[in-house]
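Omission of a single protein chain aside, the complex is shown with its protein chains in their original locations.
To keep things simple, chains are lettered A and B as they appear, and every chain counts its residues starting from 1.
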Amino acid sequence: MSQKPTLGRQIFPAVALTVVGVGFISLLDNPGGNGGVALEGAFGATTVPMNADTTTVLPEVAVDPSVVVPQTTLAPSPLVTVAPVVTPAPVDVTTTPSTQQATSATTCDGVAITGPVASFRWGNIQLRATFSQKNVLCKVKVLTYPTDHQKSIYINQNALPIYNQEAIAAGGANISVVSGATESWRAYTADLQAILDSHPAG
Amino acid sequence: MSTETRLKFVGKSMGTAVSVHIDDDVSRVSAERAWESVYVFLRDIEDRFSTFLPTSEISRINNGELHMLDASPDVVEVLDACTWLEHLSNGVFNARRPDGSIDPAGFVKGWAAERAAGLLLQAGLKSYYLRIGGDIQTHGLQSTGEKWRVGIVDPHDSSRIRSSVDIPENWAVATSGTAERGQHIWGKDSLAVNPQFSSMTVIGPHLMWADAFATIGFALGGTGIEWVEKFPDYTAFTLS
Partner (left out) sequence: MTRPATASAVSQARPLPSPKESRVLDTDVGAIIGALTLVVVGLWSRHGGVAALGDSAAKTYTSLAQLTGLLCSEAGILGLILVTRTPVVERRYGLDRMFNWHRLLGEAMAIFLALHIAFSIAAWAIPDGTMNAIQSLTGKEPYMALTTVGSVIVLIVTISSLKWFRNKLSYEMWYFVHLTAYFGLAASFSHQIVLGTDFADDALARGFWVGIHLALVVWLIWSRWGRLVVAVARPLRVTAVTHEAQGVTSVVLSGTHLRKAKALGGQFYLVRQMVKGRWWQTNPFSLSAQPTNAGLRFTVKSRGESSNAFTNIALGTRVIVEGPYGVCTPDVVNSEKVLLVAGGVGIGPVVSFLEQLGSEHEPIILYRATSEKEVAHINELEALATARNGRVHTLIGPRATLKVADPFSPEVLLKVVPDLAQRVVIVAGPESMVKAVQRGAKAAGVPVENIHAERAWW
């Protein structure tokens, strides 16, 4: 039998490999962390170069409390590498048919659930859903993670459109422009927008 | 009915009407120049993307003359976005026709409109909207200081407005309805009829996404609104 190895010989591989291992781990991408980075850029500069990635968008969005959501799913797809979903806590829920308009939030202080990170080609998204005391979805926050691609998104902090509930006959209320399903050029000429477009400038 | 913006321009592009309304206090001449740049840009987009033109890049990709990776950066950007939307929507949005050829028209309209509106910003304008075929990208506020107000057309009677929305500064509106089905949506349920509502309107910061999301949300039917509203800042509503 050869002579007993020295202490140094014994512990050197363990120390060296541990150092290498820890070094390697610290070099890995860390998608964790709370919240992502809100990127701002001028509106219109949404140039998305090839293979660009994106995401961010963080302000919390209030959701119509009467829209009750049984599941919020980021659809799994070949690019989604993690099983998706945020499931509401113990609640029996039905989807209401949706002709609602979103307005402001109710007190949104119930259960909050965070889904897994879902990967898309243009970024990673994670949803945090908050429910009111009555187990109605009232807030959805999207957490996103910076990757090596950037997309500029203009974020308007004054987030919500204001809806006017009543049907408005043509001729009322100061409409600047109308939106509808795309009409062909021929249909346009007889259309409301044509009227808006045609008043003499001045 | 209406507020009157100072300067208005109308043209025809992509088979539909393009309207630009400008409320900045600028000379007509500079506004015309801005409009010209928009119009030329849209023409160029049509030349490059139209599946009806055999010389467009898209057509050339479809007949094998041009490889997707050799196309211009804009085309690549659009095709990438279509792929993303396809995955995002689990196949409901699909820029591929059943025979395998690509048709990104469903995305191009909103994307081009948003890009075109950006040209107006580059021209120094701050208070305007650009509308192509029912999709609108706004910027700033009206000269009165009020938000741009958008009327939503009744899907069954285009002379009636069902409701109106005040759009947050710089945001966009897109509406998808039965008229659009079959043209831009090759997705899974393209032949199914959606009984629950007749149009969906999406409001959000970017027209390219508002348009795509409206298309997808409409095709999804009952779960459409939930799907769109997963994206922060994007809200949807439907009209029956």
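In the analysis below, a residue touches a chain if its C-beta (ideal position, glycine included) is under 8 Å from a C-beta of that chain, and two chains touch if they have at least 3 such contacts.
These numbers were taken from a predicted model, which means no experiment stands behind them.
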item: Displayed chains contacted by the hidden chain, counting the whole assembly; value: A
item: Contacting the left-out chain in the complete assembly, out of A:Q10, A:S184 or A:S198; value: A:Q10
item: Residues of chain A in contact with the chain not shown; value: 1-2, 5, 9-11, 13-14, 16-18, 20-22, 24-32, 71, 73, 76, 78, 81-87, 113-117, 119, 124
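Just so we're on the same page, only the chains that are shown with their structure count from here on.
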item: Distance between chain centroids, defined by C-alpha means - chain A, chain B (Å); value: 20
item: Complex contact set, residues of chain B against chain A; value: 1-8, 10, 12, 15-17, 19, 21, 28, 73, 76-77, 80-81, 83-84, 87-90, 109, 114-115, 117-118, 121-122, 129, 131, 133-136, 139, 142, 146-153, 155, 158-171, 173-180, 196-197, 199, 201, 203, 205-206, 208, 222-226, 229-233, 235-240
item: Residues of chain A touching chain B in the complex; value: 42-52, 57-61, 63, 67, 69, 72, 74-80, 95, 97-102, 120-122, 127, 140-142, 153-156, 158-185, 187-199, 201-202
